[in-house]
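Every protein chain except one is present and positioned as in the full complex.
Every chain is named by a letter (A, B, C, D and E) in the order it is written, and numbering of its residues begins at 1.
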């Protein structure tokens, strides 16, 4: 299957060894983006994936492209323009201390992109699926418009469209988000959200859930997925559930409503190596599982297992194969050394 | 508020990645000291803090000063003399293997300091609080004498005096410690101790506690704080309780007796990144909370939360803000990523 | 006591910071081998230990020798020949993601060794004990033959012979292993196996155990040790039990059957820093304990505590002293900082 | 003497070990700025130095402040505002391959600063000297205006004003530079330029010099300094001469015209460790030497020796003491180990 | 233009910071190969390049592919088979101490490749140029045969064929080399050699040259190129000249004989950062220059400038653009910082 991932690339600068920002005298350098992260997952499952974006026309922009094509992502629709690459600084937390992100992404070359920078007719030609996340329309009115155009075009050309709501409060307000996101839902087939942003961006909340409780109840979310399904006529509504025991230990599960049943995955208790990109690896896993025609129960389990493994890998990309995900699905993740 | 921290600075040379000493081919370099660690905490809570000490008159001594002033500690009372900087080597343990310290601090430039090296009258002028720990008088008869002089002068000039007992068996014997420490108590307003050293240095033990038990009882310590309070006429007696599940996981709480009530904090289970400096960050938190006129119950909670967060940060300094401590006090430390 | 360790040395190239192979741009370099690992343990308990092997006659071979003699292993029987050093690549897992080994050890200089490369008569002269593991005969028909020769010679010269079954499915098949290993048992006094390989290499299985269950039962193994003891007339049969909660957390215990009793150790829950070499450190601990004439109950406890500590140390070698092992035997491993 | 340095701070992200940008997976992190670099020099010569600037009101901004005060620079006039810190990426060249800078500094918090962000009357009160460089007015019309205001105020309050022309073609065009810089010259006492930018920013060129020639003639610059002196009524005109044998080896000298004589320093052949900040360390050295009332001949030699040593130190700051500069002035820089 | 590069990929494990092998506790990891190195150059000049090879069917093999495609090399003809990747260990010399290579490349998956592993008809279809080096036929009789087949097929399909003689004495003897190489010359259009191997592999020596002399004469090589040209009917014969002042400083030039003139490039004195891959970057530069229809004089200058820059870059790949090479051709490599 051929999947297109439309979104922004960012430079991630991360502190090492659990250092705080003010202790750092070096940063690890990675290039990432919600959609690109999911694209890498797809390639790891032996599917074809294109990232569509704009990067700066200097060496840092080239490094973005190299970083993606290293892992097999197709980059022929990555455009180079004069401008800057968005940056985020990441401080990895531990125990009771949360990880922290500082954004320096305003006025990025992608935030300044215009609808006419992309020929969506051509890009989507011969493709099967389009994925985007809520961070893209959040960047600027222009990216909101180009997202709308892309989603509409994809829908009309018969691609399946998936959307990870991915609400970021530093990018836009709830009302801005809703104004942009709700109209897009018309073209979306597969909706993906987490326990925090699902409601925020679309204005539909579960009742009586306190996610700062480390063991909140799943039941209210079941209802929420059904309501979302009904209102927007999705084919699938997926929701991930993260229970933060601490920054070092998380519980992780997800549910998938397919119009008939709410399939709840097993819950995995994870020793967190790197939490960032966890949601994107879920999207990647789910898109693959649905393309692969797994049952709803298997699909949600595959997506959760895939993203569970992601949490054990440094960086935003999920470097695991289909076989490794299946092993976890089948054998409980005992972590026995393989030799 | 203006607080003076009197004590020794040391170079900390630590192995990386859980290596043992004999595996190390590089050491991390930090400059630290029980009192300096607490001083950094105070600056992070936006208070003024002075470290008073002696460092060598060469580049390593200058590096000490730089290290402190980087984090906003005032260093105008740091004196430079010919001599050496004390060193300690630190091997970070894991699981059942404890962290290990090798001291190389004999004959340090601070251990050789004389009372006349400091003009305490001038130093304490316009200041509100003096903090010291038991490692200072332990260094030499001269530092014992200058500690006495400092504490007495501070007391007479109306500063609040706090003391972290901080008993180190490699520095002096129990009887030496008691001979030096007990007379100092006359001038001390706030006493801070942990479950190990509280008794050792002052000769007053809780009954029937085995701290190698990973879940020892707190009750006997309640009584002990009351007895200490009565005997030495402190304003506050604080005691920290560390339960070592392993070198990687500790439980951490503390109690504060204010003459009326023994306020016991919540207990936090911590994944330990760096345990050294934990006690000092408690002192820093408590001094701040008392200066800030928090209630006893809030003060002990603030100090415990502050030091809980310290355990998640590499190095001896507690790089957390007042807001971050309050967040943990109010929200349970779920460690949710902040972006 | 003087112990000879016969086996292969390998270069271990490991990824850093939990990176996957495809993320690595540097490898840590160590030299290791099942028998050499046990030899280092013995030296740490102040015993004399010789490693007998063949290494390449270039700088990498010299590095092997240096690596061993650094830790006090005697290397006068290490021969240099033209050839290559076997390599294994190690990716350290975390949480649900297992550690992974890629072997590149075919045609190593040791796999190509001939019986006539070693003068076992001379090597064993004045020695007390020979230890080898199942990876040695697995390398090639020649090493199988030289193992047989060594074991027989050692036995005839009155050395105690210990064997760690150490089955590796990538080196040989079950039937090959059994064909080579079973005849060797005639000369073996102390048999060591783990829950996986004990049966594989000798064809005797416990009943109804699923080791992928994270909390499998020990009872069936008790019976197995007795059956092994009876069939092969060992003096001791030791078996380790690893329960993989995840790649980050393991439970670890062992049993020792001495013909009278099956002595089961305490079980330790370990935060795993480096799991590789865990079994070898058990062998080293057991050999030492038996040489030291500990009771069976103490011997198995010593061996388990020794190898428990190993899991907290990076690399294959167990850098712990006798005193450190005894501390864990006596005090529960609370991991209190030592200063 | 008390000197104020007005200018922007930037984050410098540099590749390691001569890697090119596209090879980098980590960046060294430093905080720097033309004026801050000179300020650090002054502190190293035991003078008081203030940096006046605006930084972001988050941890990265705090890191800027920490970085400066670590080295003793006074930071009480550093303002925090919401915004981003300018960044530059640095790739260190070698041999025939030049070092390369990518700017990502548009819309920085300092470029967005307004004249009213600074109370220059108060800042300059009790100070002796103001230093700024041409990069400050280049940032934006607002910074051009606030530079004008600062320079005028300083001049009126009797401070000596020094200016490093520091022309950067990526910040503004020649005509923009001239329009902003020439009017400022009225208030400048000490002009500093290098062989490239001296003319560019003020529109007065030496004749017939090709600086890509690795051994261009100095004579035409002598005349240029005289012409500049006459036209703008400076007290001193200093000019540095860099001859690039390669990125690894540079020749370095400078001249100072004081209205009477053109004092040309010795020329030093340098093995370049880090070339960035070289000019700033020259400014720092010259300002100090002139404040110290050295003769013109000594002053230019001091400034050149100081900046020569800078080229041997990683990072933009010149960590050398007055004594170290004097040693080079007096002993030829044989680089004999000091022990 | 579309160029195919046929050859082996190797893992390069290099020591850091000028350490010797026996000092190394970590290795840098890179994937390289004479032909792949040249392929990366071509991509940097915006040409299409395919590497044709076999890699192992495990993660290390995948890392090879990733490493190449990161830099834009096309990898669809890279085959995966069971086997090992060849390795070479590299110790970087300095001053009078030479760099040193230890090969561990026997029995690599590429050395075991069979002619039938490649469908050369298909691979060469639509391509313009084939490049290989003498290390390929040196690996095994099978690779010698598949090289012959490839070269013959390419020739017949009208591709231009270039060959870098690249003689390695540890791979084969002079007589073996000549037996295999001389027959291949029939199909070769562009011959590339260095001062050492040109003669060795083809049996035609310059007279009276001692290359250990740091300033040997070029003249005899002029004649040699003419003789080679005449004997084998090449279109171009290129030869590089390295004069080793030391491991840290080399002089570098080259000559190109086109049947009419021997064009000798300028000579560059290089501070060597990484010498390995220098010859391959020359091949890449020359192939590009000839494809680009530069004059012989320009082509040899382009190739020398390209490879001169390579020596300033760590690793085997030449990360420089066409523009950067042209800058050196036109401006003498003063190494002025670019900002």
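Basically, a residue touches a chain if its C-beta (ideal position, glycine included) is under 8 Å from a C-beta of that chain, and two chains touch if they have at least 3 such contacts.
In this text the structure is predicted, and so the values were computed from the model without any measurement.
*Asks:* Looking at the whole complex, which visible chains does the left-out chain touch?
*Replies:* Answer for the hidden chain's contacts among shown chains: B, C, D, E.
*Asks:* Tell me which residue among C:70, C:119, C:173 or C:213 touches the hidden chain in the full complex.
*Replies:* Touching the chain that is not displayed is residue C:70.
*Asks:* Out of B:60, B:182 or B:211, which is the one that touches the chain we can't see?
*Replies:* In the full complex, the listed residue that touches the missing chain is B:60.
*Asks:* Could you list which residues of chain C touch the chain missing from the display?
*Replies:* Residues 66-67, 69-72 of chain C touch the chain absent from view.
*Asks:* What does the interface between chain D and the hidden chain look like in terms of residue numbers?
*Replies:* On the side of chain D, residues 71, 268, 270-273, 305, 308-309, 311-315, 319-320, 324, 328, 331-339 touch the unshown chain.
*Asks:* By the contact definition given up top, give the residues of chain E that touch the hidden chain.
*Replies:* Contacting residues on chain E, toward the hidden partner: 17-20, 22-23, 88, 93-101, 103, 168, 170, 211-212, 214, 244-249, 275-276.
What we mean here is this: only the chains that are shown with their structure count from here on.
*Asks:* Between chain D and chain E, what is the separation of their C-alpha centroids in Å?
*Replies:* Chain centroid spacing, chain D to chain E, equals 44 Å.
*Asks:* Mind pulling the residue numbers of chain A that touch at least two other chains?
*Replies:* 20, 22, 66, 71, 100 - these are the residues of chain A that touch more than one other chain.
*Asks:* Based on the touch definition given at the start, go ahead and assign the chain network to line, ring, star, complete or other.
*Replies:* The chain contacts form none of line, ring, star or complete graph.
*Asks:* Which chain pairs here would you call touching?
*Replies:* After working through each pair, the chains in contact turn out to be A-B, A-C, A-D, A-E, B-C, B-D, C-E, D-E.
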